[in-house]
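The block that comes next holds chain A.
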Amino acid sequence: MKKIFYIFYKDFSSELRMRFALNALIMFVVVAVSTILFSLGSESVAPNVYAGMFWVVVFFSAMSGLSRVFVSEEERGTTLILSLIANPVTVFLGKFLFNLVLIFFINSVIALLYMFLFQEFLIQNWNSFLLAYVLGNFGISASSTIIAAIISKANVKGTLYPVLAFPVLLPLILMLIEITKSAMEGNPISDVEAELLVLISYDVVMITASILVFDIIWRD
Partner candidate 1 sequence: MKNFWKFLLFVLMTIVIIGTFVPPIVQYPKSFFEFPLIPGLEDKARIIFFHVPTAWLTVLAYLLAMFYGIRYLKRKDMYDDIKSVSAAALGFVFCILATVTGSVWAKFTWGSFWHWDPRETSIFILLLIYGAYFALRSALDSEEKRARLSAIYSIIAFLTTPFFIFIMPRLMIGLHPGSLEIDPATGQVRASSNPVIKFEMAANMRVVFFLSLIAFTILFFWFWNLAHRILKLEHVSQKEI
Partner candidate 2 sequence: METLYNFLEKNSLYIVLIIVLLVWIGIFSFAYKLDKKVKKLEESIKE
């Protein structure tokens, strides 16, 4: 249990020291949001378009940032040492935790930017939006960690990552868009009960399956 935090802390402190991944990620978000601003001009569009665009930006920033956890180990050649000092489940949970913190941070940045820059992006029902936000981050983090583990062994890491992750993340993104739309329209939380249940089951399935198969990826 302690080792999970050690791995998390190791990644966290090296990230804080270097910070280029984080800075690049924030710049990516700024660029993406400003592109949307430019393309919209002064037009106002329907709430579901905003809900969709919000999660699209989240998806692509996750795709550009979350693959680092295993790729960086592979680049520095520290995979072997890590596999000697900790068992696979611990490694996976440590990396998962790091990705979770990163995605929470990035998503909060994106959400704040959206609220300041788009007047129409108004969440009426905060309960359902926040629930979707938390569950969605868990799901995105779980599937992107396991895909990142697969990708770290491949030759072309950057381009392959979104290709592999998109079909896996699509059900999650669709649900999140649905819930966000409903939250923006101010519908009660009981309206999106089924969607929230799907989100919970997605998270549970993805986390358990990832822990089960990670062992096979990690053992070289």
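The set was built so that all candidates are chains of the complex that A comes from, given by their letters.
As a convention for this text, a residue touches a chain if its C-beta (ideal position, glycine included) is under 8 Å from a C-beta of that chain, and two chains touch if they have at least 3 such contacts; residues count from 1.
Predicted, not measured: the structure shown is a model, and the values here were computed from it.
The candidate from 1 or 2 that touches chain A somewhere in this complex is 1. On the chain A side of its complex with candidate 1, the touching residues are 143, 146-147, 150, 153-156, 160, 163-164, 166-168, 170-171, 174-175, 178, 194-195, 198, 201-202, 205-206, 209-210, 213, 216-217.
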